[in-house]
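A single protein chain has been removed from this complex, and every other one stays in its place.
When the chains are written out, they are named A and B in that same order, and each has its own residue count from 1.
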Amino acid sequence: MVPIAINNVTLEYDTPAGKVTGVKDVSFDIGASEFVCIVGPSGCGKSTLLNVIAGFLAPAAGDIRIAGKVVTGHGMDRGVVFQDFAQLFPWRTALGNVSFGLEMKGVAKEERDKIAREQLRLVKLEKFVDAFPHHLSGGMQQRVAIARALAYNPSVLLMDEPFAALDAMTRDDMQTLLADVWRETRKTVIYVTHNVAEAVYLADRVIVMSAHPGTVQADIRIDLPRPRDPLSVEFLDRQKQLMRHLGHKVSGNGAAH
Amino acid sequence: MQDAVTTISTRDASGVMPGRVASRLRSVWRNIFPFIVVGVLWEIIAVSGVFPARLFPSIETVAHTFFTLTANGILPHHAIETLIRLLSGFALAAVFGVGIGILMGRSRLAEDIFLPLVSICAPIPGLAYTPLFLLWFGLGSFSSILLVGFVSAFPIIFNSWTGVKAVKEIWVRSAHSMGADDRRMFTHVILPGALPYILTGLRLGLAQAWRVLVAVEMLAAVPWGLGWLIFGARKFLNTDAMLAGIVVIAIIGLLLEKLVFQKIENYTVVRWGMVAA
Partner (left out) sequence: MSDQSKGRRSLWRAAVVLIIAACCYEAAARSGYFAPALMPKLSAVAQTFVVMLLDGTMIEHSVSTLYRVLFGFFLAVLVGLPIGILMARFRPVESFFLPLVSALMPIPSFALVPLFMLWFGIGNLTTILIVFYAATFPMMFNTWSGVRSVNPLWLRAAGAMGADENALFWKVIIPGASPFIITGLRQAFLRAWIAVVGAEMIAASDWGLGWVIFDAKEFLNTDVMLAALVVIGGIGFVFEKLVFGSLEKRTVQRWGMSRVAKG
C-alpha cells in the first residue's frame, strides 16, 4: 500500500474578483520514509497543497489518502511545522510546547516529560528545556517546533518553509540538523521550499510545481549519497537541472535563491 | 494560505445576499434588534405593575417627558451647560497636560520634579478630590471645571511624556546631522513623533473628563447641568425626567465616542501603521 497518495487534487479559493484555481489536478505518490521537497515559484500553490495534506483546507476535487484512509481533517498521524516563529505557544516553555501533543493524547506527565526531553535532545536543545519561546532565537524556536511535531510520533512530517525566515548561516546549520534528525527518525517528510539548494540537499525526490494554476511540472529523483556535499559537482548538476525546470516557466532565475 | 482560510469561512455570508440595499437593511435590523428586545422587556415590567409607575415609568412616559423637556428648552439648557463645563475643563487639561508632559519628556530636571508629584496624585480616583476642591474653591461651576481639568490632565501628562520619550533616537540624530536647530527639532521631529501618543492621551483625558463631570455636577450643586438634573429629579421621584437625562447623557457619550474617539483612534492607528487594532 502506498503510504501517501495524492489523487487529482484541485483547490479553489474565493477572491473579490471571483473564483481562482490555486492548485489544479495534482497527483503523486509518496513512499514510506521518503523525504519529498515541493519546489516552485511563489503563487504555485505549494503551501496550499501542504495545507490540504495537513487537513486544514478541503480540496474542491480529488482526495488525499494516507495509508489508504482519505484525509478529512487534521490528525495525529501528521506533524506540522510552519514558517512563522509565532507557531510556538508563548505561555509554555520549550518542554511544555513539545509535550503538548502527548498531553492531548493523554500520556502521563512523567512519561511525556521524558519523551519531550528526548525530542529536545534530538534537536540539540537539551539546555533550553525550561526556556520560554521569546528567550530563544529564531533558529532555536524552529527546532522546538520540529521537536514538537515529532514528539507524538506521527508517521508524516509536514514542513512549510520552516527555515525561510532564518539567516543564511543558521539555515545551513538547520538543514544539516534536519538531515540528521530525519536519518534517526525515518519519518516520511513533505517539505515545501522555494530554495533549490535546500531541496537538493534534503530531498530524496523533488516535485517541481509551476504557477497559475499550480500543477506538477516535474518529478525528479535525487539519488546522491548522504551526507551530501553542496559544493560537489554532482550536487551543482542537480541544482542546475532543477533550475532549468523552474526557469522554463518562470523566465530568469527568480526562484533560484 | 491565511487568505484562503478566511475566505472559505466567510463564503456563505457573501454568497447569500444578492442586493446591497438588502444587506444594508439587514445590518440595520441586526443593530436595532437587541434594543427592541430590551425595550419590550422594559415595557412588560413597566406595564405589569411589579414596580410603582413613578419608579419604573413606561417608555411612552419617558419619551413624552423627553420631548416636553426638549421643547421647552430645559433639557438643551442642561446639556449645553454640561458641554461647556466639559470643554473648558478639558481645554485646561489639554493645555497643561500636554505642556507638562512634553516638558517632562524633554528635560530631566522637569521629569524629576513632576514625576513624583504626578505619580502620587494619579492613583487616587479623581472624584475623591471633589470634597477637597469644593472646600477650597467653593460650590459651583468654577470648582467643577477645575476638578474636571485636574483629573483629566493625568492621562494626558502620562501619554505626552511617554510619547516624547518614544521618539526614536535615530530620528533625532539624523535630524541633528541634517542641521536642525532646537526649535525645528521640536516642531519637525519631536512633536510629530510623539503625536500619536499625545492624541491617545487626549482621547483618554476627554473620556475621563466626561465620566467625572456627571458625578461632579451632582456633588457641586451647580445650577444647571445634566448631572444636576438627574440628581435633582430624584428628590421628587421624577424617574421619567431622570431617564430622559440619562438618555441625553448616553447620546452625548455616544457622539463623543463615534465622532471624536474613534476618529482619533483610526488616525493614530494609521499613523502607527498598525493594521488591526
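Just so it is clear, contacts are C-beta pairs under 8 Å (C-beta built on N, C-alpha and C of every residue); 3 or more make two chains touch, one makes a residue touch a chain.
Source: prediction; values computed, not measured.
The chain that is not displayed touches the following shown chains in the complete assembly: A, B. Residues of subunit B that touch the chain left out of view are 2, 5, 30-35, 37-38, 51, 55-56, 109, 111-113, 115-117, 120, 123-132, 134-136, 200, 210-215, 218-219, 226-227, 230-231, 233-234, 237, 239, 242-243, 245-246, 249-250, 252-254, 256-257, 276. For subunit A, the residues touching the absent chain in the complete assembly are 54-56, 74-76, 78-80, 82, 84, 86-87, 89-92, 100-101, 103-105, 132-135, 148-149, 152.
The rule is short, and it goes like this: only the chains that are shown with their structure count from here on.
Inter-chain centre distance (subunit A to subunit B, centres taken as mean C-alpha positions): 50 Å.
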